[in-house]
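Excluded from the complex is one protein chain; the other protein chains are retained at their positions.
Right after this comes chain A.
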Amino acid sequence: MKMEPITATPLLRVDNLTKRYGSRIGCADVSFDLWPGEVLGIVGESGSGKSTLLSCLAGHLTPDEGQVIFDTAGGPRDVLRMTEPERRRLSRTDWAFVHQNPRDGLRMGVTAGGNVGERLMAVGARHYGDIRDRATDWLGRVEIAAERIDDRPTAFSGGMQQRLQIARNLVTGPRLVFMDEPTGGLDVSVQARLLDLLRGLVREMGLSAIIVTHDLAVVRLLADRLMVMKSGRVVEQGLTDQVLDDPQHPYTQLLVSSVLQV
């Protein structure tokens, strides 16, 4: 039985995170805890600051204020105060980032196997046979046939590219995955398969994930908790079905009531 005990330490503790672009606010005063095994959804319309927030958390942007405390193997550390090599090491071992466009997260000129193997080599794997075996195993887990291992991602469909990106990111067994619109730009039927895959991986690997999306149906199925952003600020957060079924903030009420029912 792999039961996640209710632990006392959050995996990630974000405190008053603020990022300004000149006089404009990217995101402001964002605070939340993410616990091991939890999936947090961040929703909001374009320009609400959700991607800025994700970039600040993942270390792609430097925020102006605040703390991002990650529970590293050596105890909780403020990621923003780490040295660049320390942060890069963390982003290879403990973190993963799944981009909306697989082209941003894959090396398009390298084979599928190479894309997965590269991540392993970055954390020290050297034995060619082992690397290839693990790459094959991961291609199977994301439902890419083993005989496609030597094909380049340019020969893959959009859905396959996205699954390959997920394999490349998860092969090193990260504890926290950042996802920026992971199902955006995919056909709904491909989206469904990807959602099921992500849910299974989160469950089996005990991953925590932060998913930015504008799709409320995606977060209802995938996220345990939800944060709603507007104009760079968090206007509401809580259990996903509570925020969607009994929204408290005027903006969330508008957002939920604007969704077309199918």
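Structural remarks
Following the convention adopted for this analysis, contacts are C-beta pairs under 8 Å (C-beta built on N, C-alpha and C of every residue); 3 or more make two chains touch, one makes a residue touch a chain; residues count from 1.
Keep this in mind: contacts and distances are computed from a predicted model.
Its UniProt record calls the unshown chain "Phosphonate C-P lyase system protein PhnL", which is the correct pick from "Tryptophan synthase beta chain", "Phosphonate C-P lyase system protein PhnL", "Ferrous iron transport protein B" or "Collagenase-like protease". Listed residues A:A125, A:I149 or A:L221: the one in touch with the omitted chain is A:L221. Although one chain is not drawn, the whole complex shows that of A:V110, A:A125 or A:L195 it is A:L195 that touches it. Listed residues A:R77, A:R132 or A:H249: the one in touch with the omitted chain is A:H249. Within the complete assembly, A:R203 is the residue of A:H60, A:R81, A:H127 or A:R203 that touches the hidden chain. Interface residues of chain A with the unshown chain, by the touch rule above, are 1-3, 6, 35, 38, 188-189, 192-193, 195-196, 199, 203, 220-221, 224-225, 238-239, 241-242, 244-246, 248-250, 253-254, 257.
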